[in-house]
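Every protein chain of the complex appears in place save one, which is left out.
As written, the chains take the letters A, B and C, and residue 1 is the first residue of each chain.
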């Protein structure tokens, strides 16, 4: 069913969705759709906005992300640098093998703390 | 949900499915997927095979058809000619407005008997 | 990593070998471009059907070694689609028809009001277009 929805959203041309919540001093950004050369600037702007508002502890929930390219990775790394400059943190939630593979190939699996679920992410903070 | 499934089958590259049943002296061909320049020959071959076996009363059920182009129309008209040459009949089942429009535009809505459902088709024979 | 670049038009051109199996891929592209122009699924379906039909006609016209069929899609104040193929295209009813008024071109002509067909040297171009509102 996940595969199902993923494909449909692809053909439908849904691009990126961003939903922000606050929980226990953390800011959770739930990202959905495709993070690519076209949509990544929207995620970058959102992160910049949050950091500008003094929110330095970010959790990026990528469970509903269908696609990620190097532009998306660049935005995540850029975000990590930004929060670190304020002694903050940025952790990722991702349990999709397709995406984890991308972090491994680029060596970024060692750079990010990646949790399997929101529950894990909030428990282990 | 129909729209949903239609899109998924499109991106998945499912092309044409054909299922044949016999009911009350009629042969019902349930067609699924896309009837286009690539797949129409399969439908043509199926009709030719049935007519070759002496099955002259065909019902083409197009409820699960996602796409139809002029090649598909040509195959349907060709099939109609073939069964008529044996005093047979070929009726269509279709209640999708997108497809009915194609029959109207080409004037074929007047050439074919088109039923809204299998129940109608079998009742009105 | 550019962003927010201003642009007045956006275009995509696809050339396929004369392989009927590739026509579906062209339909996929046409639908994707149409969807950028408008989320109206009826419009998207119309573009998918018309472009697929034009492409199928050109692909079906000749042998597979007759060179590619090229489809240009441009999105501006209109969505303009040209389908170009080398060689002549038979525009008339080439088969003996016992059903009056039906022919492969009937569908395309019925779908597209402003369908234009042009011969230029060795190639034939089918052009069609649709008005679009603002492009996102």
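We take it that a residue touches a chain if its C-beta (ideal position, glycine included) is under 8 Å from a C-beta of that chain, and two chains touch if they have at least 3 such contacts.
Because the structure is a prediction, the values reported are computed rather than measured.
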Absent-chain contact - pick from A:18, A:77 or A:100: A:77
In the full complex, chain C touches the hidden chain through residues 1-3, 5, 7, 9-17, 19-22, 24-25, 28-29, 32-33, 36, 60, 63-64, 68
Over the whole complex, note the residues of chain A touching the chain we left out. 3, 10-11, 13, 15, 34, 36-38, 67, 69-71, 73-74, 77, 80-81, 98, 102, 105-108, 111
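We adopt the following convention: only the chains that are shown with their structure count from here on.
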Per the C-alpha centroid definition, the whole-Å distance linking chain A and chain C comes out as 39
Centre-of-Cα separation between chain B and chain A, whole angstrom: 47
So, in whole Å, the Cα centroid of chain B is separated from that of chain C by 25
Identify all positions of chain B at which a residue touches two or more other chains, and write them in rising order. 10-11
Using the touch definition from the top, which residues of chain C touch two or more other chains? 28
